[in-house]
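Shown below is the structure under consideration.
With one protein chain withheld, the remaining protein chains of the complex are depicted in position.
Up next, chain A:
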Amino acid sequence: MSSDYEISDNEGDYYDSDEMMEDYQNDDQDEDDMEMDDYNDDFRINTGPKRKSYEVDYTSLSQSSVEESLKEDVDHICGILGVDPAVAALLLRHQGWNKESLIEKYMETPTKVLVDSGAAVPEPAREPIVRAHSVDRSAAGPSSRRAIRSNSKLLSSLTLPTRSSAQKSISSPAASASKFRKDAKSSEEPESFVCPICFDDSPELKPVALDCGHSACSGCWNAYTISKIRDEGEHCIRCMTEGCAIVAPDDFVHNILVSDAAPPGSDTNENLVAWTRFQELLVRSFVSSNSKLKFCPYPGCTNTVSCPSATSKSVLTTMVPIVSCGAKGIPRSANDKKPAPSSPSGITSLYDKEHVFCFGCPIESDHRPVVCGVARLWLKKCEDDSETANWIKSNTKECSKCQSTIEKNGGCNHMTCKKCKYEFCWVCMGPWSEHGTAWYSCNRYDEKGGIEARDAQSRSRASLERYLHYYNRWANHEQSAKLSVELYAKTEKKMEDMQITSDLTWIEVQFMKKAVEEVEKCRMTLKWTYAMAYYLARGNEKDLFEDNQRDLEKAVEDLSELLESPIETENIPVLRQKVTDKTVYVQKRNEIVLEDTATGFLDGRWKWNVSVDGFEDPAEEVRID
């Protein structure tokens, strides 16, 4: 949002100066600018001059563009705090990418922030341990080197093979790390470098260390880094030494995995995979700590969606932020990832579903028109209740006195409620006492007690019936949507054949595809209208909602039927006309439903019969018993 405003501000200035100079060109200018604006936002999916009230503004970002904004943040911090980019990145990561809080804290206690982030060694620094028995912690020396030093400067001198002789490279971590330390160390420099991790002492071994000077051979660093990234999904790679909190900066990770410094024996492919994963993890951590961003939940997708208007919890009661990252389908393996959404992937089959998801809640599909809170409530209820409710409905009755649910487990109709000890007849639900000595005197329907009992039972049954009414319709639409897509796969084949045999063009046989897509979309809307209707409080508003729902449902069923009518070459033009007309009508009805509910949420028109987070609690009388 904010960036949009900035752009329009600039434009405003531009117009002003323009108007003064060449007034007559103003109209042209205006149009050009509008187009320019569109081009600038080339990731925007949801274009179009007038956004519908049930849609939200969002932007889809590829991994590289998130990396860019991540880099912008880092550069911003570099500029303000005057630290190296590598250090700034570590600081930001430690502060959960919160620039404001980082700057504030850094201004107060720079050293503490640096140490906490793993960017600097704590002030009374420990003598670096280069010898094999590194667990020996008594070696803490009195060295007082400066705490704040750039990670990356040190790094470059360490990881690049600058020293030619093996003998020299032994002392390189200590020697090149800082001149302060060199003198202190020289007296006790070891004969040859032994990696404290793998205990290798071959002369080709290249010691590598972070700012703390705890060196290990590059092979171990490589294996350690890969193990952290791949097995633990960790982007914060700490020094291997116990108790050392120094974190490896990004260029160190890069060097140890995919540059000249990577150990010669390591698996190049594995290194590359780990490096890619590392970048992904960084982006993920950035995205997850920014409330304006959400990672696309579809498997294998690396896109991110930015939706600044849906960040606060309170707006979720007035809107349904359904977004799409723009990518389609699911890659077969993680290796062949879909290209960024900007590159059009040509013709896609209906199975290559667009990555549509809700920005406000974890539901990975379009749950319009109903808001997140109610949608979640419904899904939870379905998860808990549906199967059980169906079983209860067909196998049990409620005790007419205490309403406990009873399953009949024998042949005799003389039932005794286990809970309240009420004795009744399973057939008429009346009290057993009225049956007298005769076994089945309940053949008389109008028996008074029986009617009362049935009333009581039917009341408690009603709520179950009511739930099942909505649930069955909900489930049916889901099922039908699936089936219509399957049916289309067959039709599509037929249409293609027809295109070859007849003189119809490709574009002329596309009407079916469009219709099926529309049907599927509308069935999704319908599905969720049942979830909404279940929770809507009784009243005029609900009646109107159900009218709209009925109109859409009727239209969708008609179109569905049309789609299943036999296809003959001669009746294609007629069918095409019918289907196209109906598709347009259905589309309109769908928009009406979505539009009306969306404005309803904005106006606060909908009232619920249960308490929903963020809404007023329902009045007593509208609650379902």
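The definition used in the following text is that a residue touches a chain if its C-beta (ideal position, glycine included) is under 8 Å from a C-beta of that chain, and two chains touch if they have at least 3 such contacts; residues count from 1.
We adopt the following convention: contacts and distances are computed from a predicted model.
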item	value
Chain not present in the shown complex, as UniProt names it (candidates "Cytochrome c oxidase assembly factor 6", "3' exoribonuclease", "Chromosome disjunction protein 3" or "Ubiquitin-conjugating enzyme/RWD-like protein")	"Ubiquitin-conjugating enzyme/RWD-like protein"
Of A:A209, A:A223, A:V287 or A:A481, the one touching the omitted chain in the full complex	A:A223
Identified contact with the non-displayed chain, of A:S117, A:T241 or A:N255	A:T241
Sites on chain A contacted by the missing partner chain, in the whole complex	134-135, 196-200, 214, 216, 219-220, 223-224, 227-228, 231, 240-244
